[in-house]
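The complex appears here without one of its protein chains, the remainder shown in place.
Per-chain numbering from 1; labels A and B assigned in written order.
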Amino acid sequence: MQRRTVLKGGASLIGAGSLPTIARAQAPKSIRIGYAVALSGPYAPGAQSTTWSQYKLWAKDVNDAGGIMLKKYGAKVPVELIDYDDRSQIEEAIRLVERLILNDKVDLVLAPWGTATNLATAPVFNKYEYPVIHFTASADRVAQLGPRWPYSFWALVQPKPATAPLATMVKKLTTEGKIKGRVAIMHVADQLGVEMAAAMQEACKKEGVEIVYFKSYPLGASDLSPQIREMMALNPDAFFAFSYPSDTFMVTEQSHVLGFSPPIYYTGVGTPFPAYAAKFGAKKNGVLIYGAVDSTAPGQKEYRERHKAMYNRDVEIGSIGTYATMQILQKAIEQVGEIDRKKIRDAIAGGTFETIADVYSFKGQLHQNAWAVGQWQGDEVVAVYPENKRGAKPLMFPKPKW
Amino acid sequence: MAEKPASRWWIAPAAAGVAFLAGLPLLLSAYTVSLLISVLAYASLATSWAFFSGTTRYISLATAAFVGIGTYTVALLSDHLPLAVVLAIAHMIGFVIALGVGLSTLRLSGIYFVIFTFGLTELIKQLVIWFEINQTKTLARYIFVNASGTLIYELLLATATIVIAGVWWLSRSRVGYALRVIGEDEMVARHSGIDTTRVKVLVFAATSAVMSMVGAVLSLRYTYVDPNIAFNSLVSFQVLIMALLGGIGRPWGPALGAVPLVLLSELLSGTFPHHFGIALGICFVVIVFFLPGGVMGLVDRWSAWLPRSALRRRKES
Partner (left out) sequence: MILFEVVLSGVLVGGMYGLIALGLNLQYGIARMMNLAYGEALMGGAYTAFWFFMLWRIDPLASMLFSVPVAFCGNWLIYRYLLSPLIRRAANQEILEADTILVTFGLLFVFQGLALVQWGGEYRGYTYLAVPIDLLGATVALNRLMAFVAAVVLALALYWLLRSTRLGGALRAIAIDPVAAQLVAVDVPRLSALAFAAGGAIMAAAGTLVSMFLSFNASIGIVYTLKALIVVIMGGVGRMLGCLMAGLLLGLAEALGAYLVDPGLTLAINFALFLLVLLVRPQGLFSRG
């Protein structure tokens, strides 16, 4: 192993003969990468399934392959993860990022979990000029934060582009005479649900689509049947719930029981979870989903197998997206060939990255043309909108009655 | 004993200590400063909480409500007004709302008061959510104040100093005496001519205002705030736990609970990141069983061994 590294180093030395010899310094023993996410408290479940499980899987994959190639030293360098528990608290998260940067002096720091935590730690990342790709963060304001935080990148689809295709879809089906175009919207009273619903409302207004029901419900509601009954009386043919996992499960089951089955049925976070598939079986077919990944992207099949081998469970698309951000980071590091955070930042900002989820390119540090809408088709989550992207599948319409 | 004027020998060293603490950010890394920020914030919260709840036995879970009110005041006003004014307003709003709450909850006692204050926090949170959804169509509020860790540290140090000194001074005054009598037996307090209502409500409002102040200062570097973050019931429980751990009988007690708990949490979350909850839980059980009376109990047992304090006791008696 040691010898091979040396040989490889020698080989690239000849290739890079024009470099001054002083650059041929000893390669670092490892690339130290830290992160602070919620490992306990209310955010812990989400952070585990979407975020840190993927960091660990990625680190294992990288180290199984010998490490990340650093051109400057002509050697593959393994990564070493340092993890902290932010206990689902903002104040802790801010402090732990500082701890990683100032005390542990890690080479890179990865993003935490959740919109609030990502936004609250962004100033710290940017103060110390640590490039970071935020994934589990979606808020309208993010689009304007580029110049303020040049080291922060935002990879997830944001509320406006996530909902615009939905309104267009309803409009198109209405003009084709397939539906009457009566839209019912309900949303959870939390930041993402509220911003998604507001963006959807605006998009519908722009498209001239009629909204017959538009109401929120509190986070932690334990019954949504009064709302479903009220909607059923209004006879909508497109239903959109901007929901969180527990309410996604609940509204779906209660729709089954009450027989609420409009031809367009969309639910939010939680819809693509393996637990959702296990719970609802064949009834999931045709349900539309918040966010998506290109299921035909190169490497995704192998990734799913590695994930299953490591965790003994299936993945959800959010995890695939998180893993993709790690691939972007890795490619940027390899392109730069050393741990130079300014150069890595520029490489992310300027590059186009093929990953297991999507092809990423950032403009104003915001991922452009991100996947917005997916759909359960058979036993698979496929990407539907934006329809002009590689890997997009045609919409399945109507959703089969349940 | 409470009214007896004590010697003031410790004032000079205490002042020197505070001055030293104020200078610390010059020597320490930003990380250590932010660790101290947590220590100071929780020490202030626990001290002010215990001054009301610990002495009167009215256990309040509304800490999160008042912290949240401070946070939200900053979120609403920081773009429009200078920082000092915003902080003053946060302090005032906390005071006024606490006055209202105090007046309306007088009839409650025991566990009914505890759960009432918890429900109140949730109600405020739900109303803020509802208001934001219907008025602003988003729950997100952004705070872009250019406040460094050092500034926040100094503000909290000032708050903590004032709170601890204030509580120390008040607990030796008539107010503290009145509170203790109320805690012992409210009926007796009323009969001995104490205006229990006035004392309770005013102290509740004053300590709640401190909580709003702490919430306001902490939020200066959150960047992003929504009602679930601002009105986080976990904070109420944490403060309660710290105060219980420190010992609520004396002004220093709660702060002595906050310091080790913040440090212990930091240590555990770094050492056992994936088993933090389990480790912390076990620590709690161990502490209760092997450290009865909390940190103050420990201090008492130690000071009994120290010759100097024995000497002082002899002098006092």
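The rule is short, and it goes like this: a contact is a pair of C-beta atoms (placed from the backbone, for glycine too) under 8 Å apart; a residue touches a chain by one contact, two chains touch by 3 or more.
All figures in this text were calculated on a predicted structure; none of them were measured in a lab.
Asker: If I'm reading the header right, one chain is hidden. Which shown chains does it touch across the whole complex?
Answerer: A, B
Asker: Would you indicate which residue among A:159, A:181 or A:245 is in contact with the undisplayed chain?
Answerer: Candidates A:159, A:181 or A:245; residue touching the omitted chain: A:245.
Asker: If I consider the whole complex, including the chain that's not displayed, which of B:29, B:126 or B:148 touches that chain?
Answerer: Considering all chains, including the one not shown, the answer is B:126.
Asker: Which candidate, A:64, A:230 or A:379, sits in contact with the chain we can't see?
Answerer: Touching the chain that is not displayed is residue A:230.
Asker: Mind listing the chain A residues that contact the chain we can't see here?
Answerer: Touch set of chain A with respect to the missing chain: 39-42, 44-49, 186, 189, 215-218, 220-223, 225-227, 229-230, 233, 245-246, 249-250, 253-254, 256-259, 270, 273-275, 278-281, 311, 313.
Asker: Need a quick check: the contact residues on chain B for the chain that isn't drawn.
Answerer: 57, 104-105, 107-109, 111-112, 115-116, 118-120, 122-123, 126-127, 129-130, 133-134, 233, 237, 240-241, 244-245, 248, 274-285, 287-289, 292
FYI, only the chains that are shown with their structure count from here on.
Asker: Would you kindly tell me how far, in whole Å, the mean C-alpha position of chain B lies from that of chain A?
Answerer: Computed from C-alpha means, the inter-chain centre distance equals 38 Å.
Asker: Could you list, by residue number, the parts of chain A that touch chain B in their complex?
Answerer: Interface residues on chain A, with respect to chain B: 39-41, 83-92, 94-96, 98-99, 101-103, 115-116, 119-120, 122-123, 139-141, 148, 189-191, 194-195, 198, 216, 218-219.
Asker: Enumerate the contact residues on chain B facing chain A in the complex.
Answerer: 29-31, 34-35, 37-38, 41, 126, 129-130, 132-133, 137-140, 142, 144, 149, 218, 221-226, 228-229, 232, 234, 265, 269-270, 273-274, 276-277
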